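In this view, the complex is presented without one of its protein chains, the others remaining in place.
Letters A, B and C name the chains as they come in the text, with residue numbers starting at 1 for each one.
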Amino acid sequence: MGTVRIGSTVIGGGTFAIIAGPCAVESQQQFLKVSMFLKELGVQILRGGIYKLRTDPNSFQGLREEAIAWLPEIKQHIGLPLVSEITDPRQVEKLDPVVDCYQVGTRNMYNYELLKELGKTRKPVILKRGFSALIKEWLLATEYLLAGGNDQIILCERGIRTFETFTRNTLDLAAVAYIKSKTQFPVIVDPSHAAGSSDLVLPLAKAAKAVGADGVLIEVHAEPSQALSDADQALNFMGMQALFKELS
Amino acid sequence: MGTVRIGSTVIGGGTFAIIAGPCAVESQQQFLKVSMFLKELGVQILRGGIYKLRTDPNSFQGLREEAIAWLPEIKQHIGLPLVSEITDPRQVEKLDPVVDCYQVGTRNMYNYELLKELGKTRKPVILKRGFSALIKEWLLATEYLLAGGNDQIILCERGIRTFETFTRNTLDLAAVAYIKSKTQFPVIVDPSHAAGSSDLVLPLAKAAKAVGADGVLIEVHAEPSQALSDADQALNFMGMQALFKELS
Amino acid sequence: MGTVRIGSTVIGGGTFAIIAGPCAVESQQQFLKVSMFLKELGVQILRGGIYKLRTDPNSFQGLREEAIAWLPEIKQHIGLPLVSEITDPRQVEKLDPVVDCYQVGTRNMYNYELLKELGKTRKPVILKRGFSALIKEWLLATEYLLAGGNDQIILCERGIRTFETFTRNTLDLAAVAYIKSKTQFPVIVDPSHAAGSSDLVLPLAKAAKAVGADGVLIEVHAEPSQALSDADQALNFMGMQALFKELS
Partner (left out) sequence: MGTVRIGSTVIGGGTFAIIAGPCAVESQQQFLKVSMFLKELGVQILRGGIYKLRTDPNSFQGLREEAIAWLPEIKQHIGLPLVSEITDPRQVEKLDPVVDCYQVGTRNMYNYELLKELGKTRKPVILKRGFSALIKEWLLATEYLLAGGNDQIILCERGIRTFETFTRNTLDLAAVAYIKSKTQFPVIVDPSHAAGSSDLVLPLAKAAKAVGADGVLIEVHAEPSQALSDADQALNFMGMQALFKELS
């Protein structure tokens, strides 16, 4: 613990990591375009959803096995590590060839059977906080990973559910400060999901850095209005450039 | 929809069902004792956890495959249907011989891969509301089951997470009234998890019936203080007798 | 404590009181019409706002001193006691001639200077729970009244603020059961504000009675759609008749 390596980048230990990419891998072309832009900008770790968990079953569920088929070649071309969400313990094998760091999403923080399965791997895991998870429960969830021998854990604060409706979630930066002061885990922040609108992403990312977070997870899309998911909160390329310049 | 049958008992359609049993199946002796007591009392459906989801990985995780081995024989002796929680899509096959109705717990309401798997079965599913699930999200989760062709769905309100700490959760009976007025789903209430203490179970169960719920799900233990989980909220036999007498 | 008398009606001690009336006193004619209807129905205590607390300063703020001028004569004609909200310590003197029971609204539960002033009176006080008041804070607020020598206190649960948006507030009936089991205070329930829509009022009122509440506080209007406040949740006369018949 203390630091976790994704590809050749160290998370924790005093640096500030910027992980960025689209909410979902939507096509070869879309993913290549945003990834090459991010690489040129200096981003060292990509994110992109292959299996998506959507509240509405009629919403886009991710390209799934289709993307897994062509991602190895595209990734080799890009040359950056990829963070992607896992939503089922049976996906470990499928995702293994294309994913450098598993992400456990908000909806699965309490999915202990999935955590046990990831505990058996030796790849890093970004564990997002549940919609209404107590800090105590979040930290206990890490023990399901640790029990299996996987201590490559990065916690990710992404906003909690409150009565407020002007923002999508309420970003709890005190939780970041608390966990940094009491544990050894690297903690990153996802300001995109917290805010729910792209204009709040930069100020929240700056606040995340100021409070002591070890990095941020940012949604970027070449044309946010055309994104198949999370269109309102994705930064466009210009927004991402501004954020990268301010934070790195 | 409208009504769902578990064993020979119909849930919905104007009757009030009392489903009861221990939080967890702890041993043959414990399960037999509480089940025979409940059968004699007139309870027609049993509950009992085989796979348990616990916040702390060091807490009792259920007897799991061990219980599945001996449950068929015990169940035949008792002669009542069993509701039990499923926590992983890979458990469907294992649980099939011993479970008459799957329960999807609070922690798994958003586990859509699990819901898709249960959508393929034709057994009834009790879908508990997530800790902080909007009614809208809860209803959308049913569509993952319906999409697979399984319309044997019973919703279960079990309290939501709020700022209040004197009760374990805040039982949202208006959600029950709302769903009954807008949908065809049977809705039951779990007052045990909502209350978190046994003395509040009876008044909340009565309120559930009055608000229009189709039944309740009650935790019972021969000696609550010895229960391996949820000791504070389980009714003892005397408490269960009183509840059954008042509500049936 | 244990029971509190409003006019000649005892609240607490095993009976179930139905307090009803318009959200606001809007005119002599409106108040007389709804009051005479309620009296004929058998309702024994009226409610009606004279000073209104509205989130938007441009919303109707109540008739205020204008209503106080003509209420004594109208009240004599009607012959029923009146519950009305007090929103400022300086209103005690003004309201004294027309009010038989003060109501402290949700927005003022923490207004301790107001509570101290009401502690000096000897009239009953209905103390509503704050939007997000802990049960502990609610009970401590009563001590501001008790310290002044006024023990004529009725607590009123009216729903708490949560993430749910399909209902206006989340009615916390477990709080009612908890307080009834631990204290001597009569507790009533306001299902109108909790629900936010008139069709949920009856099922919630029935649940309130079943959980052990000592009464309900119901908003009624001759023509709800014309009400100057809370139009969506007021019962019309037919709805009120149905509720009265079921609950008394």
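In this section, a contact is a pair of C-beta atoms (placed from the backbone, for glycine too) under 8 Å apart; a residue touches a chain by one contact, two chains touch by 3 or more.
In this text, all values refer to a predicted model and were calculated from it rather than measured experimentally.
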Residue of C:47, C:75 or C:161 touching the missing chain in the full complex: C:161
Residue among C:87, C:121 or C:152 touching the omitted chain: C:87
Touching the absent chain when the full complex is considered, from A:8, A:58 or A:181: A:181
Residue touching the undisplayed chain, where the options are A:53, A:204 or A:218: A:204
Touch criterion as defined above, residue of C:73, C:113 or C:246 at the omitted chain: C:113
Touch residues of chain C, complete complex, unshown partner: 53-58, 87-90, 106-108, 110-114, 130-133, 136-137, 140-141, 143-144, 147, 161
Positions on chain A where the hidden chain makes contact: 132, 134-136, 159-160, 162-167, 170-175, 177-178, 180-181, 194-195, 199-200, 203-204, 206-212
Residues of chain B (touch criterion as defined above) contacting the omitted chain: 132, 161-163, 165
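The rule we apply is simple: only the chains that are shown with their structure count from here on.
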Touch-based graph of the chains, sorted into line, ring, star, complete or other: complete
Inter-chain centre distance, chain A versus chain C - centres from mean C-alpha coordinates, in Å: 48
Centre-to-centre distance between chain B and chain A (centres being mean Cα positions), rounded to whole Å: 34
Multi-partner residues of chain C (at least 2 other chains): 132, 162-163, 165
